[in-house]
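Not every chain of the complex is shown here; the ones you see sit where they belong.
Letters A and B name the chains as they come in the text, with residue numbers starting at 1 for each one.
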Amino acid sequence: MEKVLMLWENSGLYNLSVLQLIMIVVCLGLLYLAIAKKFEPLLLLPIGFAGILANVPEAGLALSAMEQAMYHFDANTMQAVANELGVALTATSDAGNKAILLDALKGVDDPAVRAKVSSLISAAGYSDGFLYTFYSLLVATGIAPLMIFLGVGAMTDFGPLLANPRTLFLGAAAQFGIFATVLGAVGLTALGVVDFSLGQAAAIGIIGGADGPTAIYVSSMLAPELLGAIAVAAYAYMALVPIVQPPIMRALTSEKERAIVMTQLRPVSKREKIIFPLAVLGLVALFLPAASPLLGMFCLGNLMRECGVVERLSDTAQNALINIVTIFLGLAVGSRLIADLFLTVETLGIMALGIVAFAIGTASGVIMAKIMNRLSKMPINPLIGAAGVSAVPMAARVANKVGLEANPQNFLLMHAMGPNVAGVIGSAVAAGVMIMYLG
Amino acid sequence: MQDTELLREGFNLMLLGMGFVFVFLTLLVIATTLMSLIIQRFFKPAETAATNLPGKSGSAATADGQQANIVAAITAAIQQHRKRR
């Protein structure tokens, strides 16, 4: 029966491409890392799962209606689209004609023509895949990363930072990883290895900020085509912090430096904790409006946490809301793991540059801490400089652990939380500069 | 964009970006230090709050607190009981 044949010809097995198979294996690898190795599972699990869904052949869950029409390339529909666009499908292959159409679509600036094409596509029975819908509603608009930032703000305690504000410099220094990586990406392009634009280079650099939602937010604005690879790199390397950082930290410090005991943090009053997020907001408003969405939501979350009068909102931001958004964000980001977008030389470049960014950020933080230790009377253990890359609270724990190796009575955790949360502010500021410069 | 141009732009971005990050966080250090000084001088230190671990949600804290309360209640009850014996 021809119907059984149709079933077979529509099956995944019949249509599975090698690239899709590779992507599915890659995504299974992400799931393995998330589940067995506990690599940032809250995001890598939904990302990996959605990555598999995005590569289910024929389902087109991560494609827009237009992309699906292009994929199936039904002759009649495509001829109608070509007529509307005023081009002739003169190529001998579907791939050639597809290129002609995509080219013509890019050149269209009359919204009436775009509406007509959409209408033709829709009439032919194509509609946006559900993962694509999540992506366009939640990530392309920036809403999901902002909501995550709200929740992260509500989970963040700035107490250690307020007790020792100088640690903000460590959070600043560690952002050098971001900008050095931008230069690296640009350099690789100059060498002809890959081909990154400045916007793409900036989005790759932000991986060095060690801050998932910031990386997603920036790359959704400056390089949406790289979002999948950048998000995967950011979360994977954040999980690798306990492996990547210690050798660098040990190489740059002496045993004696690592054993430095820091003076105990003073208690911080509630009033200071309430005013701090407002002070950050004020500075952002005055000096870097481009960072105001990210840092605004972060500060709102923190104000809700500290003010003590909206506990039910703070609880919701830390639990129900951030969890719901995390599920959708993971699915949306995973939808960008489509084989065509991910399996490129650029992805390898991103992975390589991302780890370099982490390493440079760590080193910069440590070196800055050593400099501050020289200049200041109050002792600073250089290990806490490494926590300036953010990756809250993993990097602070790493600093604590490496410190305990040198001096088993020296608990650095609280001291490292200062630069750790400073790093979040620092990378959001860096993100703002990039968006303003390139956006 | 030509390669040298791109490289120069990247370099500019690095200078500008790191410069701005440092300027911004320096301002924040100054603002924070001033704010703390003013508050410590002009307001009573009565309402100091313990420095909590970040990432610990309010509800979790409440749950822990509740459990701690229970343990305390049991302990107190038992001790009181012992004394009376």
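Keep in mind that, in the parts below, a contact is a pair of C-beta atoms (placed from the backbone, for glycine too) under 8 Å apart; a residue touches a chain by one contact, two chains touch by 3 or more.
Keep in mind that this is a model prediction, so the values were computed, not measured.
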Subunit counts for every protein chain kind in the full complex: A x3, B x3
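As a convention for this text, only the chains that are shown with their structure count from here on.
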Centre-to-centre distance between chain B and chain A (centres being mean Cα positions), rounded to whole Å: 23
Residue ranges of chain A touching chain B (in the complex, touch as defined): 155-157, 159-163, 165-166, 168-169, 171-172, 175-176, 178-180, 182-183, 185-187, 189-190, 197-198, 201-202, 265, 267-273, 275-276, 279-280, 282-283, 287-288, 305, 311, 314-315, 318-319, 392-393, 414, 417, 421-422, 425-426, 429-430, 433-434, 437-438
For the chain B and chain A complex, residues of the former touching the latter: 1, 3-4, 6-7, 9-11, 13-14, 16-18, 20-29, 31-33, 35-36, 39-40, 43, 45, 47-59
